[in-house]
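Just dropping this structure here.
All protein chains of the complex are present and in place, except for one that has been dropped.
Each chain gets a letter, A and B, in the order it is written, and its residues are counted from 1.
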Amino acid sequence: MIQALFLSPVFSPLFSPLFSVVSHGLGPVFSWIFWILFVAGVGWVFWRTIKGREVERRVIFLMMGLTVAGAVLTGIVLPVQETVVVRNIFDTIENLEEGDKVLLSLDYDPSGAPELQPMAIAVSQHCLEKKLKICYMTLWGTGGAMIADVITAIRPDFPELVYGEDYCNVGYRAGNEAVLKVIATDFRKTFPTDVSGIVLDSLPMMTGVTACPDFSYIVAIGSGRPGIKEWVEYVVEPSGALMGSGAAAVSAPQLYPYYPQQMNGMMGGSKGASEYEKMLRRGYPKYGEFRAQATEIMGPQTVAHVFLMLLIIFANISFFLAKKRKGASA
Amino acid sequence: MNRKVMIPIASIIVFIGFLLLKFDFEAVDSSQALWDAFIVTAGGFLTLMIFSFLYRDNPFYKFAEHLYVGVSAAYWMCVGFWSNIVQQAIPHLSPWLSEALDQPFLGYKWDYWIPIAFGLLLLTRLLPDSLKIGWLSKWTLAFIVASTAGLLMTANLKANFISQISSTMSLPLLPDWTGFGDFVSNFDLSYGGQFIKMLSNWVIVVGVISGLVYFFFSKEHTGWFGRVSRLGIWVLMVTFGASFGYTVMGRVSLLVGRLTFLFRDWAGIIS
Partner (left out) sequence: MKRQIPLALVFIFGWLMLALYFIPLEGAQKVNENMLDWTSIIGIFALALGIWSLITVNLDRIKHKKRDWQYSFITLFGLFGMIIFGLKFGGENSMFQGQESYMFRHFFNDILIPIYSTMFSLLAFFIASAAYRAFRARSALASILLIGAIIVMIRFFPFVAEYTRPVADWILNVPNLAAKRAIWMGVGLGIVATGLKVILGIERAYMGRD
């Protein structure tokens, strides 16, 4: 009955702009239970806070955990707003010619994967839809596994891909900035072979690639050092290569000084990734909403932000009430 | 039976229970199915072990933490060895070694012996003190420090200093005057008109200068200098606020990733 109510013509329009419940979620009944519990929990924290009583650290932890868990289980999806800084990357790839080469550097580890892996997948899908050739590399030892995961994720959509002709993986080299400094002018010096020991010259797609600027576009996706900043310093600055980036949320604000002069676009955290997924869906409808990893994250992300902001607001109300009481007693 | 014995035994029993739940009894290759069940169960348990730290530090957390230290150190070592020594250096050092390690021989390059020699010098630290040659490792250290310093200096000077100054100073502080109507036409902050663009450019230039003044500690922050530095800290506070907002997004993304793993891959509650 509740399900019918939720989906009824009266209530549906009320909720649909706010969020939609994804098929993988536990369904509307659970959603309602979750929202009731959420409101009750937040109400309790509010009551304790304005009364000036201590809310234990572990209670906040529990509430945070339940909030995100509930949102994951209900599978809510929220509308995403596009921004120019992400659109620039999409448009650059969109305007490349068939057969152009793109260098994708995945410089992150599993801790960055939830927000950065969707970017790598979406950019790869976009490049392959445009029939561009992708060369994967990484500056992080853990990046090799990330590249393997991305390739596994995109292969089913492009069964006709041929290794060495449509894409290749040169893998990892230790050396951080030193690697970038060298490949800016001589790609083969650092990467004489690909990840499995095949000489780069024997890969058809790498013909004519001697240095980074030979790639029509570089997309560096990274979560720390070495990462996007180092790409700008050691590749873009000296060689003038065209670059876009995907940054982990933590490092994204620090990279704004390089936009738009040194990198023409940037995806920041899961929001940036979800924007790219949205653009990809619009351009290529076969990428349905519910296959978009970052878009799935954005629902729980928003609920967690609501919770966090409520905590901040409660804490400040309590602070001002306490100040007022103190002022009155003095 | 005391708790120290009970808890590990109970944990092993629960682990085996989950393992059996995940085990595909109809699989043709049962050893593969057992391994698949084991890795998913282990992944879930390790995730929960780390989460248990939220309650308090405990043996489960310590177990996962220590396992992580060992595995990650070895992982980096192995990946580095195969990538940089085997794939990068060996193909230029010896045809015999290249063949033994399944690598194509790409021709001799004598200079690759230099880093190998420096590397071996670094390892002299491991030799017994009685040999008194451990100090040779400092030669390698000197090389690494010197090359890194030289590399960082030039790149930082270009990308983080000169380029940033030129990007700031090239901003037009006055509009291309095409009439008052155009000047005040569009107040949308995203695609603003001339006035908004001019205002933004002024904020950037003043923000950069005042921010630099705040970091300049050779002069006391009093008088006009103090006021400019005060403005600098205000601009810095806005950016720290923005960074906080972004950090929240990043950390919640990770949490969502882990919980999705727990609910979908491990517990199988959602599809």
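We take it that a contact is a pair of C-beta atoms (placed from the backbone, for glycine too) under 8 Å apart; a residue touches a chain by one contact, two chains touch by 3 or more.
Quantities reported herein were computed from a predicted structural model and do not represent experimental measurements.
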Chain not shown: contacting residue from B:L19, B:A42, B:L97 or B:I270: B:A42
Listed residues A:K101, A:K181 or A:K278, member touching the removed chain: A:K181
Residues in chain A touching the chain absent from view: 17-19, 55, 57, 60-61, 63-65, 68, 78-79, 81, 83, 85, 109-111, 113-114, 142, 144-145, 148, 173-176, 178-179, 181-182, 185-186, 189-190, 196, 253-257, 259, 271, 298, 301-302, 304-309, 311-312, 314-316, 319
Residues of chain B in contact with the chain not shown: 35, 39-40, 42-44, 46-47, 49-51, 53-54, 62-82, 84-86, 88-89, 101-102, 111-112, 114-116, 118-120, 122-123, 125-126, 135, 138-154, 156-157, 159-161, 164-165, 167-168, 188-190, 200, 203-212, 214-215, 232-242, 244-249, 251-252, 254-255, 257-258, 261
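Going forward, only the chains that are shown with their structure count from here on.
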Footprint of chain A on chain B - complex, ascending: 51, 54-55, 75-76, 79-80, 83-84, 87-88, 91-92, 102-104, 106, 147-148, 151-152, 155-156, 158-160, 163-164, 167, 190, 239, 242-243, 246-260, 263-264, 269-271
Touching residues (chain side chain A, partner chain B) in the complex: 23-26, 58, 61, 65, 68-69, 71-73, 75, 84, 111, 113-115, 141-142, 144, 171-175, 177-178, 181, 190, 192-193, 197-199, 232-234, 236-238, 248-250, 252-254, 257, 261-262, 268-271, 296-297, 300-301, 304-305, 308
